[in-house]
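With one protein chain removed, the remaining protein chains of the complex are shown where they sit.
Chain naming follows the written order as A and B, and within any one chain the residues start at number 1.
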Amino acid sequence: MSHRTEGVNTERQSMIAQKMLTTNKRQKTENISGKTIAMICAGLLVIVVLSITYFIASKGLSTFFVDGVSFKEFLTHDKWDPEGEPSAYGVLPFILGSFFVTALAALIAAPLGIGAAIFMTEIFPGFGKKVLKPVIELLVGIPSVVYGYVGLTLLVPFIREQFDVLGFSLLAGGLVLALMILPTITSVAADAIEAVPQDLRNASLALGATRWQTIWNVVLHSALPGCLTAIVLGMSRAFGEALAVQMVIGNTTKLPGGLLEPISTLTSGITLNMGNTIQGTPYNNALWSMALLLLAMSFIFIVILRLLGRKRLAK
Amino acid sequence: MKARLMDRAATVVLTLIAVLIIGTLVGLLGFILSQGWHKLNLDFLTSPPDIVNAGGGIGPQLFNSLYLLVLTMLIALPLGIGAGIYMAEYAPDNKITQFIRMSIEVLSSLPSIVVGLFGLLVFVNMTGWGYTLFGGALALTVFNLPLLVRVTEDALRNVPRSQKEASLALGITKWRTIVSVILPAALPGIITGAILASGRVFGEAAALLFTAGMSSPNLDFTDFSMNSTTSPLNPFRPAETLAVHIWKVNSEGLTPDARDVADGAAAVLIIAVLLFNLSARWFGNWVYKKMTSGSN
């Protein structure tokens, strides 16, 4: 092998060799700046998330560090009277209101959504894909103020007449939210159910199980983490929804009493009062603290979703 | 026998649920459109609202919604596509990438009111702009960025790898390969996603209450100077959109026909959203047909 040239012979370079060594400056610059721009765009996402967290936290924490409200009082007292003498900053009614209305929405929407998901994957896939899926997608697209508006003009008067109450109520809020999160639950649950291997179904059917027994014992069992994910996603959407809820729940700052009584939520409290309070006042700061609670809740939802996702992968 | 009966019952119940959902949508659309139908005339769509008397229209609000949509997309699309390109083509498999992914996840699950409040702090107060269309567009950008990034990333990843190989093998740089070969092939997916995002922008209200504001100056539709405070095109003026208008009319409307106005506005909003949705669907199908009928 002694005839082989070792390494690069720079003295005897032909046209071809020269060509390989030429770099087009303009192309190289464009190549690098393109990558840099794309990287900046992606970095911007991180910056936005960090600054949202930072700004809302710094505003929201001033209730405790500047205005001297105790954290415990803020979370556990049920008296909300920021303009009173002495003022009281208990946001428990808002917190409970948010949780109750979210739980109610999930209680209504989860069975319906998962039922619809089973219908479109297991019972009538053809009809499900052609009709139900587009319907669900359209429901996602309807703006939340429209849901709120329909709740206000249809649902609230209906409840008022049926039960001889005000109409603005936890029930109205729960129903409106249930409708809003139904599409989320349905489509995510449908994906989870569709991902269950066909072999499992065949095995169960071959053992003589009916279609429903198969769905109930086999399909739903292995799609369970996915269905839970669907419900949690829906709940996180319900918890953060502002205007639709605010329009129908009555906005009375007291602890939730019954299904038919008006309540407040974190979002409705912020929506109604943020524009009417002066920046920097303890009242205004307390609203930012409520916003911080919302932010914290959406982080908690993400953690739950991550845990469920891991469980799904582990299976 | 019991099992067979259960099976039957379950099928019936599930079918009822499906019917209920379809019925709800039909009822919802039917209700809104039938309530608002009589308001859908040119006068209502073009004349300004009246604060005290009946007979006001939604002209400025409709214009604001459309203008805000354009502004938002002008900002959000380049950023979303840029970040999508990074995630699909450049992002190495490491902790930083995981952190970016997590940020996208967080951003997409933030309540829109929280995004609006962030906008209030940064785009309204810190910048000293006050309530502006531009601030609203930035808040909506934050709100829609995760969707656009994900749509772009998916669309780029769905382009066959062989396209990229073909281009690179011709000595085309990676960036130009992405821009001139992969991106055009991914465009149908990106456009469909962008149309759906547009529907979201058009219907969003909570993020706008404290960024674009709840009022519009008296607009002079003959003045297009960008700088004048009454010019409709001036991005640094407050602007109430259609969705915000529906909310405001219902919570603090004074006019005797507030209900009527809200009916009409809701109908317009729904029609717009339906148009966005149907055009996205139609466009997707059209491109699919065009792409597949060409090859044999």
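Methods note: contacts are C-beta pairs under 8 Å (C-beta built on N, C-alpha and C of every residue); 3 or more make two chains touch, one makes a residue touch a chain.
We take it that contacts and distances are computed from a predicted model.
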Undisplayed chain, where the name is taken from the UniProt record, one of "NADH-quinone oxidoreductase subunit I", "Sulfate adenylyltransferase subunit 2", "CoA transferase subunit B" or "Phosphate ABC transporter ATP-binding protein": "Phosphate ABC transporter ATP-binding protein"
Chain not shown, its touching partners among those shown: A, B
Of B:66, B:185 or B:274, the one touching the omitted chain in the full complex: B:185
Touch criterion as defined above, residue of A:24, A:162 or A:202 at the omitted chain: A:24
Residue among B:27, B:78, B:130 or B:160 that touches the chain left out of view: B:160
Where the missing chain touches chain B, by residue: 92, 160, 162-173, 176, 180-181, 184-185, 291, 294-296
Chain A residues that touch the omitted chain in the full complex: 1, 3-9, 12-14, 16-17, 19-24, 27
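Basically, only the chains that are shown with their structure count from here on.
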Geometric centre distance via CA averages, chain B-chain A, whole Å: 17
Contact footprint of chain A on chain B as seen in their complex: 3-4, 6-7, 10-11, 13-15, 17-18, 20-22, 24-25, 28, 31-32, 35, 78-83, 85-87, 89-91, 99-100, 103-107, 109-115, 117-118, 120-122, 125, 142, 145-146, 149, 173-176, 178-179, 196, 199-200, 202-206, 209-210, 214, 243-244, 246-247, 250-251, 259, 262, 266, 269-270, 273-274, 276-277, 281
Chain B contact footprint on chain A (complex, rising order): 27-28, 30-32, 34-35, 37-46, 48-52, 55-56, 59, 112, 115-116, 118-120, 123-124, 127-128, 131-132, 134-139, 141-146, 148-150, 152-154, 179, 182, 186, 209-213, 215-216, 236, 239-243, 246-247, 267, 270-271, 274-275, 279, 288, 291, 294-295, 298-299, 301-302
